[in-house]
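With one protein chain withheld, the remaining protein chains of the complex are depicted in position.
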Amino acid sequence: MTDNSDNILVRAQGVDKVFKRGSEEIHVLGGLDLEIPRGEFLALMGPSGSGKSTLLNLVGGLDRPSEGVVEVGGKRIDKLSERKLAAWRARHVGLVFQFYNLMPVLSALKNVELPLLLTRLSKAERKKRANVALDIVGLAHRAGHYPRQLSGGEQQRTGIARAIVTDPTLLLCDEPTGDLDRKSGDEILDLLQALNQEQGKTIIMVTHDIHAAERATRTLYLNKGRLSTEPVD
Amino acid sequence: MFNWFSQVISVIGFSIRSIPQRKGSSIAALLGIAGVVAVMVGVLSIAQGIARTMESSAGGDNAVVLRSGSDTEMMSGLGGDEARIIGEAPGIARDDSGTLASPELFVIINLPMRTTGTDANVPLRGVLSQAPKIRNDFKIVDGRMFEWGLNEVIVGSGATEQFTGLEIGSSIEVGQEQWPVVGIFEAGGGVAESEIWVDASVLQSAYRRGNSYQSVYAKLTAPAAFDEFRDNLTSDPRLNVKAMRETDYYAAQSEMVYNLITGLGTLIAVIMGLGAIFGALNTMYTAVSARTREIATLRALGFHSGPVIISVLSESLLLACMGGLIGAALAWLAFDGFRTATLNWSSFSAITFSFDVNFSLLLQGIVFALVIGLVGGLFPAVRAARQPVAHALREL
Partner (left out) sequence: MKYLYLIFSSLKRKKLRTGLTILSIVVAFLLFGYLSAIRQAFAAGVEVAGADRLIVRHKVSIIQLLPQSYESRIEQVEGVDNAAHSTWFGGIYQEPRNFFAQMPVVPEELFDMYPEYVLSDEQKKAWLATRSGAIAGRGLAERFGWKLGDRIPINATIWSKKDGGRTWEFDLVGIYDGAEKGTDTSQFFFRYDFFDETRAFGEGLVGWYTVRVSDPDAAAEVAAAIDAEFANSPSETKSEPEGAFIQGFANQIGNIGFIIMSIMSAVFFTILLVAGNTMAYTVRERTGELAVLKAIGFTDRGVLSLVLGESLALTLVGGAIGLGLSWLLVSMGDPTQGSLPVFYIPTRDIFLGLLLIAATAFVAGIIPALQAQKLQIADALRR
């Protein structure tokens, strides 16, 4: 392997994704290639229905390609067993969703602690790390609050804290600002940028917002199942 | 008024049309209630069956005479002379062959039950010629009457069904003797159907009872003649006996079992009913919360809360009613007429009876189901109607 390939964190080659809806087949991705170097903050744009979330799911190990190879950190994840894949996700990926997807019955702190339950850490250690993560997103003072007691921006920050608590290499964010106003959105983007620059996290962010994409180090456009560096209308 | 009524109709329409979306929980509630009703009706039908057997044994104008101090035939004893005097007492009806009075003997013998093969105490009754006339609807349904003076027996239809060795052609073993079964009889569903009958004189000699009896059954000229009949016997210095109306005599025999089973059955039904109420509450709360938005929208559009309450209530009553009907039907199909034997504690002998799922029991079951439905629907209905519209509209 060359130095260059060592530096590539995510590699997708010839990825097809076909959904079957009854007898109908929907080809979402076709022969897609993608390489993301470590430390990149990639913005992914494209019209609704173009397959952005689908691609993100493939990279995050939430779904498998119909055809092709997905490699993350030099490891093929498209062939892993369900159990191994789950363990892999727990170790290596942090996910941030458009609608936050927090557990309504758990406090912010417990929500953030959730992924740590899958580790062997002691109870005290789990609590400490969850607090650190909350502190990073600036919500240490809201630790005991429940999602319904938090604003949208605060909920999303909790979501980001949950994503980074296991210290993953890769952060996947699907429209993280899609449900927020400009100000809260900017706070989230500041946070992601800081994580990218200061902690070296590799980030893929799906967004419809050109302002958000400007924060990234690179922007790719998805259209008709393929990626390009130029927007297509 | 019309407006209100049409509101009710349309809201009920909405709610009934949404039942299929909540199939799972609706069926759970419905079957739950069905289960409760089936158990309740099933258990109570045992008590009803025993009571009915006792009732059909008793004639309103019949009397039973025992030695004073004894409550049952088994404990009683009457000399031949006493029996004759009782048989001539005023108030007893007559026919061509004399007064309708029957001195009788009562013992028990061991026979194996068909169900378990273990022994049961089967009553063996020694009778005189008037005995059949004093029982309700006595008739030989198979074979023939025994010959007087011979070691032959006839067997009640219940006894032949429940115990082995009582078919026509087989014989029962009494001491060293074999007594052949020559006929099967019915007696209007009464206690006699659990018994074996033989000529009293045959029984007297087999059991070395001399010329003694244990009871006298008598048909009176009219129910009202009883007081005179009793007073005459109790004031007769030659006698030391007590006379009872047959109705009282049999009612007393079944009272304990009846109360026990009814009490226990009711207790079980009430506890189970509580469980069903919780189930129904769950279903209806779920139904209401699934329809929170719809209900709020209706109210925002100007519907009153009355129709909303009524629609929720009628849905739960509908489910309960269906559950009740299914449960009652199930109990009726499974239990009604099911014949079995139990021990009559008063006579220490077997009594055969059929589970009796009668109309009033079915009705009781359905009413119980409706009560469950009412309680299960009321609280959710009130909650639905109380919900602040604005708040409910926001809820997803």
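The letters A and B name the chains in turn, as written, and every chain counts its residues from 1.
The rule is short, and it goes like this: a residue touches a chain if its C-beta (ideal position, glycine included) is under 8 Å from a C-beta of that chain, and two chains touch if they have at least 3 such contacts.
Nothing here was measured: the structure is a model prediction, and the numbers come from that model.
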Chains in view touching the one left out: A, B
Candidate in contact with the missing chain, chosen from B:L150, B:M256, B:A300 or B:V367: B:M256
Which residue of B:A296, B:I309 or B:A350 touches the chain not shown here: B:A350
Of B:V11, B:V43 or B:V216, the residue in touch with the unshown chain: B:V43
Chain not shown: contacting residue from B:M75, B:M145 or B:V371: B:M75
Absent chain, residues of subunit B that touch it: 24-25, 27-29, 31-32, 35-36, 38-39, 42-43, 69-72, 74-75, 107-110, 113, 115-116, 118-121, 173-176, 256, 260, 263-264, 267-268, 271-272, 274-276, 278-279, 281-283, 285-286, 340-343, 345, 348, 350
Subunit A, residues in touch with the chain not shown (by the definition above): 53-54, 57, 60, 62-63, 82-83, 86-91, 95, 97, 101, 103-106, 110, 114-115, 117-118, 123, 162
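As a working rule, only the chains that are shown with their structure count from here on.
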Length of the line joining the C-alpha centres of subunit A and subunit B, rounded to whole Å: 71
